[in-house]
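Let me begin by handing over the structure; questions about it come next.
Removed from the display is one protein chain of the complex; every other protein chain stays in position.
For reference, chains read A, B and C in written order, and residue numbers begin at 1 within each chain.
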Amino acid sequence: MNLEYSDADQAFREEVQNFLRDNTPSTIRTKIDARQKLTKEDYMAWHKILYGRGWVAPNWPVEFGGTGWTPLQCHIFDEEIGLSGSPRVLPFGVNMVGPVIMEFGNDTQKAHYLPRILSCEDVWCQGYSEPGSGSDLASLKTRATRDGDEYVVNGSKIWTTSAHWADMIFCLVRTDTNAKNQEGISFLLINMHESGIDVRPIITMDGGHEVNQVFFEDVRVPITNLVGEENKGWTYAKFLLKHERAGIAAIGSQKRQLNRLKEIARAEQSNGQALIEEPRFRDKISRAEIELMALEYTELRAVSAANQGRVPGTEVNLLKIRGSEMQQKISELLIEAIGYYANPFVPDSFDAGWNEEPIGPDYAAALAPEYFNWRKSSIYAGSNEIQKNIISKMVLGL
Amino acid sequence: MNLEYSDADQAFREEVQNFLRDNTPSTIRTKIDARQKLTKEDYMAWHKILYGRGWVAPNWPVEFGGTGWTPLQCHIFDEEIGLSGSPRVLPFGVNMVGPVIMEFGNDTQKAHYLPRILSCEDVWCQGYSEPGSGSDLASLKTRATRDGDEYVVNGSKIWTTSAHWADMIFCLVRTDTNAKNQEGISFLLINMHESGIDVRPIITMDGGHEVNQVFFEDVRVPITNLVGEENKGWTYAKFLLKHERAGIAAIGSQKRQLNRLKEIARAEQSNGQALIEEPRFRDKISRAEIELMALEYTELRAVSAANQGRVPGTEVNLLKIRGSEMQQKISELLIEAIGYYANPFVPDSFDAGWNEEPIGPDYAAALAPEYFNWRKSSIYAGSNEIQKNIISKMVLGL
Amino acid sequence: MNFSLSDEQKLLKDSVDRFVAERYGLDARRTLIASEDGYGRKNWKTFAELGWLAIPFSDASGGLGGGPIEVMVLMEAFGRGLVVEPFISTILMGATLVETLGDKEQKAAIIPPVVRGEKLISFAHVEAQSRFTLSDVITTASTDGNGYRISGHKAVVFGGDSANQLIVSARTSGNQRDEDGISLFLVDAEAKGITRRSYGTVDGLRAAEITLSNVLVGPETMLGKEGNSFAGIESVVDGATAAVCAEAVGVMDSLQEQTLEHLKTREQFGLKLGKFQALQHRSVDMFVACQEARTMMYVATLSLNKPRADRIRAVSAAKSHIGQAGRLVGQEAVQLHGGMGMTDELAVGHYFKRLTMIDTLFGNTDHHLERFAATVHG
Partner (left out) sequence: MNFSLSDEQKLLKDSVDRFVAERYGLDARRTLIASEDGYGRKNWKTFAELGWLAIPFSDASGGLGGGPIEVMVLMEAFGRGLVVEPFISTILMGATLVETLGDKEQKAAIIPPVVRGEKLISFAHVEAQSRFTLSDVITTASTDGNGYRISGHKAVVFGGDSANQLIVSARTSGNQRDEDGISLFLVDAEAKGITRRSYGTVDGLRAAEITLSNVLVGPETMLGKEGNSFAGIESVVDGATAAVCAEAVGVMDSLQEQTLEHLKTREQFGLKLGKFQALQHRSVDMFVACQEARTMMYVATLSLNKPRADRIRAVSAAKSHIGQAGRLVGQEAVQLHGGMGMTDELAVGHYFKRLTMIDTLFGNTDHHLERFAATVHG
């Protein structure tokens, strides 16, 4: 037992750090530092830089273009991405549909889609949730009806992140309406440029546009776009959930946020002293730091087990719960730190090119919208209530 | 709207204070100050003193020997009892079975039992819970089978406070085993000195003996001891619950505990200063004080409404939850205040007449046992989970 | 001891509840926020006609002689409706400072037009470094002939964008956080040397950063005695603090109702959400928080006219308590709504944002915990 990273891992970490420092485009770096929105082009540019280095899909097997890194190396890579504030690669291709195609797709699908995911020729999004089925995913109603060599898809998906950027969507659709809920579902790949697809933005309470509702009206999809077997989609969806949640605790970016909190608490004044000197606020920071330490090493326990070849289990559910709670806690402390300057809201200031004086300190503008936005993290990717149901059943046997 | 007590209420409060100061026997006062256990004789003596003053049953109608006080006066009386640390009258006669007999008993029962409750000729206890039925009270199994002019009672009751002191027990018993759970239950008064009754002490984790398990084996009870109608006991039990919980938030005694906490925090040292000066602990006291303020005035909202003739509703459930949480919180702060001296445990020191030097400060000995003992308050009298179920259904309509 | 409204107060409550129910749908509010003024001039006129703007002022000043309870009744309803009109900034802060500290002429000049809805006044007090410390003022007013020249920067002045007049606090003596030495000046919002930078807030209000650069004012603009305004500021801010406690209670009750409605409607796994026990118990926690917040609203409101220490104890206890209760209710309301709770389309997010920002007004939970402790434990 030990908490140390090996020399090789340390060297790997430095390699990642150097790469991130030397290869993040200055346009992106400027936006990150100013906490402005990244565009689709920014994400694509960054994806291609990682692709060029061979690092875009660390978790993939080497034969498909992965890195062959150990789980611990993948963790270090994720942590450094987060710490540096570099964008994460959009997960829908690389982390989600990619592994499903690898595992369950046919050779044609593998040959066609996987390279395009790696190179970012296709931007993907995920069609799971529907307006009527939130936590109860298996009650989904979007139908795919067989018509010759095609499926005809009708229905609607909601909370579809990046649908407005995407070329492809992977969908759970109902192919057998007579079967019980979880049976009768298929896993279908749909071209977003097909006619009959309508993407409508959903503005969230922070004023941002990340998610959409996607409408399908008689959208025709070749049956060759079916992954695996018809009516077996639920199996693939469950397989995918495990991949979706790797790194979900986002240790690196949480450490970055905590550092930012400390910087702000050093800069903010309270009654003539730095806010960080105020015992109550200092305690809150300390508690967050300790909780983050507990979260980090709980994740490392799982990573270390994976490093020794053990298959990850239900610890992802625990990490999802605690990771989202921590993100929310730190973002709450961030707005608490800035007092009255949490109030001003200048949406334009989040766009690149805005170069007016900030209202109040330059770190303040984004914090309240970020706090509002982070409320999503205990809702999405399986709400924390669903995570608790899962742990209760699968781990505790209740 | 105003928060002020009227002059008449203030004068009443002073009358109560003076009475308590002048009439609490010194033997009892000494034990209270030393935080020693009161005996049955102490409780009976105190009961008789209040009886002598006509104050033993404030909530009863004047015709039965009550005081005719307003609900606000009753609240003031309770508060002063708690603040002074005087014993509370055992509730099972005065607050529980008394009102049931008044409302549902026949004239013979009223004439026989009510005066004896007032004068403490009978000490009562309550036979509700059973080993198999905790929160699910209506699943009780103790049976009363009719045999001529008698019922024959078999079964067992648990958590019976003061059963080892009691002359009488009021019991919920099953008189119709074919009826659904809540039907088929009757309300029976049983003489504890009857043969076939066995009282076995239950020692709680604080080392104390307050509760018992009571066993009934072929206990013969005259049918004249049935209150109201056979198989209607559940109605009477529900009626009683409202009476049981009046004053459940125990504002006066909680204020007394909070004052004690402050005294101890002034006496205890932490790093060369009084513990109460330590910002973290000071905050905990302040938070407790604010929470207690919220609880007190929430209760006063209910009392004030009752004073204007409105019937008390489900606020008792809220007061039960928050009252018990506060008791537990303050008792937790009390052990936190004394550091290492929470550890020593000298059971004899809680008995009257023990006059050795205390281990550590004289206020320390009882605090850990009290903390352990107060864990009961979120379990008994309808666990807080049951209270939440009730609010959810009755108030929120879920 | 009495927690019932008088018959007159009940009429006021009916009237404001009706206004909010009929005029303050989410869409109407959106339109107001997007408008140039950022609030409804017509609404403000209605407030004046209904006498609401006159409530806190004495008969002598041209008001209706109402008190904290009437203000509480209004503010609770404003919370339920997420009303954006500048009632706090103009009525409870600006004009109430004039009522509290002004001389006869100042009251006569200001309160009647305010009450008629013709004049807006904001209190330009908070500064970038001051956080919640009311005595932390570095804006200075130095004498110049009979008058003064004021220079400094005032931060997040609510209603400062639309105000006709500003009450500016400035230091005429003393050090940065001294209570003595703070003076107040009634300044025309368009006066020479004043720069206003206006903006919206995350919860749909308007505010401004206000820079004063050698703004020349006459001696008649001074409100109260030179260097002696702190006690007045403190009592007015305590009143406004109790008022936002009432607003918070209105917001919280509405969130609780919206959430219950959602739980009773939305189905998952073949059951209404409200049948899931974990959500039931969390709804009860929200309910308890709302009830206790209401209690503390009463305690604060009914203590405003008590001696200073009692007032501080009650107001700070309430603001601290409601800050925590509001966090619980707001966060749970969003969570129990699921994805829909995150959208701009549904009301719940807007209520959540207002509740979040109320915690930053006049001192957050921790600030008032400290103030309570300092008053109670010395």
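Operating definition for what follows: a residue touches a chain if its C-beta (ideal position, glycine included) is under 8 Å from a C-beta of that chain, and two chains touch if they have at least 3 such contacts.
What you see is a predicted model, and the numbers here were worked out from it, not measured in a lab.
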Contacts of the hidden chain among displayed chains: A, B, C
Hidden-chain contact residue, picked from the options B:D42, B:D78, B:D122 or B:E268: B:E268
Identified contact with the non-displayed chain, of A:F239, A:Y297 or A:Y380: A:Y297
Selected residue (touches chain absent from view) among B:E14, B:D136, B:E217 or B:E263: B:D136
Residue numbers in subunit C that touch the chain omitted from display: 276-281
Residue ranges of subunit A at the interface with the undisplayed chain: 1-6, 9, 72, 262, 276, 282-283, 285-287, 289-291, 293-295, 297-298, 300-301, 303-305, 307-308, 315, 318, 321-322, 385, 388-389, 391-392, 395-398
Interface with the unshown chain - residue positions in subunit B: 129, 133-136, 139, 158-159, 202-205, 207, 268-272, 275, 280-281, 328, 332, 335-336, 339-346, 359-361, 368-369, 371-372, 375-376, 378-380, 383-385, 388
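Simple rule for what comes next: only the chains that are shown with their structure count from here on.
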Geometric centre distance via CA averages, subunit C-subunit B, whole Å: 43
Averaged-CA centre spacing for the pair subunit B and subunit A, given as whole angstrom: 53
Separation of mean Cα positions, subunit C and subunit A [Å, integer]: 38
Touching two or more other chains - residues of subunit A: 280
Where subunit C touches two or more other chains at once, by residue number: 279, 369
